[in-house]
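Got a structure for you, written out below as structure tokens; questions coming shortly.
A protein chain is absent from this complex, but the other protein chains hold their places.
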Amino acid sequence: MLEVINLTSARGERTLFRNVSFKLDASGLLHVAGTNGSGKTSLLRILCGLGAADAGEVRWRGEPIHSVREAYWREGVYLGHANALKDDLSAIENLLMACTLAGRPASDGDAREALHAFGLAACSHLPVRALSQGQKRRSALARLALSTQARLWILDEPFSALDVAAVAHLEKLIVAYLDGGGSVIFTTHQDAAISARITQRIDLDKASVAAC
Amino acid sequence: MNWGSAGEFFAMGGKGLYVWGSYAVTFLCIAIELASLNLRRRAAGKKP
Amino acid sequence: MLNVMRAVIARDLTLAWRRRSDVFTSMIFFVIVASLFPLGIGPEPKLLLAIGPGIVWVAALLASMLALSRLFASDYADGTLEQMLLAATPLSVIVIAKVIAHWIAANLPLVLIAPLLGLQFGLPADALAVLALALALGTPSLSLIGAIGAALTLGLRGGGVLLALLVLPLYAPVLILGSLAVEATAAGLTAQPYLLLLAALSLGALSLAPWAVSAALRISYE
Partner (left out) sequence: MSSATPQTASGGINWFKYSSPQTFFPLAGTLAPWFAAIAAVLFVAGLYIGFFVAPTDAQQGESYRIIFIHVPAAWMSMLIYLAMAFWAGMGLAFNTRLSGMMATALAPTGALFTFIALWTGALWGKPTWGTWWVWDARLTSELLLLFLYFGFMALQAAMDDPRRADKAGAVLALVGVINIPIIYFSVKWWNTLHQGASVSLKSAPTMAATMFTGMIVMVFACWAYAIAAALWRVRCIILERERRSEWVADYLETQK
């Protein structure tokens, strides 16, 4: 599915990582570890096609991602640090918009259900600016419940700012998605229960790729 | 040869100000550009 | 493809509606700038009639340019623009949708209020009609070319002034043709050639600008 060959990236004078290579197949869970500033976010941005690498190549189904572009993005979901929510829109409006952009328009019912699963039923119609940081993060993550047809999730610190119930629900979502054949790349600083299911780990500080 | 004497040459048929004004600024600009290039080259070479 | 465009336009228009004050501020700016000139030049009607079209056009141009920052800046700040770059539909399509929504929210009010300002300068009725029509034909290319400038200066410090420096020289042809159209009508001549050229500029911009805007957006995120 996803193949990465000798990826190298530098930030100005400093080389972030060099010659990162791995292959991620269906139901693979890749954990990207490393201290702050080791280039985790940069690596994820390059993998999803936002950032550009200094050297190396990222391939999806054997094709370089910059030549398959929309086809790759239709099958991928990227959630960065930013929640990608408009403050003036309600949680449900944001969720419907995100699904339409991803090429999988969702119905009102499904969206409400996804938000309800994350404990946001009560405030799904409030403008997002009225929500707390944790609620905003959960409404951003609710999108994953509606992205099960996608083949690849790239999640940057998905567990940050979440309470215990939300962490459990997110883990349930990820496990179900992995069992359904999806593959996930994620970064986290917390020791979540999901780590049992990790199939590969990249430590950017040591730039080593280890199968778990 | 158009000019009888050096004075005539600089008078430029009464239009000396404009003609020499143009050429003076032209060569001043070129000199400034070459000087700035030289400074930039030296600055680029100095830092470790 | 089309439902994504419809969704993006609906989203941006809802956002503009919920931030109605922004729309009014750029309209009021347009009125103020156009009204300042007579204070500087004097109330003499014949003179005002001569310079009226140009002033209304320059004021519309500046108001339209100030609204450009609303095009990508807030989406860039909250991360939604990132998701648009990763959308399943080509970025150019989304850009066209955003520019259409921006045109409706920012430039259409200018087109509607411009005849009112034309009255201040004593423009005859037919000139006012042509003024509105010329603005309606010209402002799409202002939005499209402006979108290129907005995408290029995304996230840069001093973005506003830099945006003006990039975009205003490219606005010159629209300003010239638009003012000529209104002056020709005021002088009793036909404004048709200028209106056709304005439409041609807008269509040309519609075909080229989305590519440039998408390239600029991708560059800003690399």
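Order of writing sets the labels: A, B and C. Residues in every chain begin at 1.
Criterion: a contact is a pair of C-beta atoms (placed from the backbone, for glycine too) under 8 Å apart; a residue touches a chain by one contact, two chains touch by 3 or more.
Just so you know, these numbers come straight off a predicted model, no measurement behind them.
Undergrad: Out of C:7, C:93, C:136 or C:152, point to the residue that touches the absent chain in the complete complex.
TA: Result: among the candidates, C:152 touches the missing chain.
Undergrad: With the full complex in mind, choose from C:16, C:81, C:113 or C:180 the residue touching the hidden chain.
TA: C:180
Undergrad: On chain C, what residues meet the omitted chain?
TA: Touching the missing chain: residues 145, 148, 152-153, 156-158, 162, 165-166, 168-170, 172-173, 176-177, 180, 197, 201, 208, 212, 215-216, 219-220, 222.
Undergrad: Provide the residue numbers of chain B that touch the chain removed from this figure.
TA: Spelled out for chain B, the touching residues are 1-3, 9, 12-15, 18-19, 21-23, 25-26, 29-30, 33-34, 37, 40-41, 44-45, 47.
In this text, only the chains that are shown with their structure count from here on.
Undergrad: So the centre of each chain is just the mean of its C-alpha atoms; given that, what is the distance between chain A and chain C in Å?
TA: 37
Undergrad: Whole-Å distance, chain A centre to chain B centre, using C-alpha means?
TA: Once rounded, the distance between the two centres reads 61 Å.
Undergrad: Which positions of chain A touch chain C when the two form their complex?
TA: For chain A paired with chain C, touching residues are 45, 48-52, 70, 73-74, 76, 78, 80-89, 93, 97-98, 100-105, 127.
Undergrad: Touching residues of chain C toward chain A in the complex: what are they?
TA: Within the complex, chain C touches chain A at residues 3-4, 7-8, 11, 14-15, 18-19, 74-75, 78-80, 82-90, 94, 221-222.
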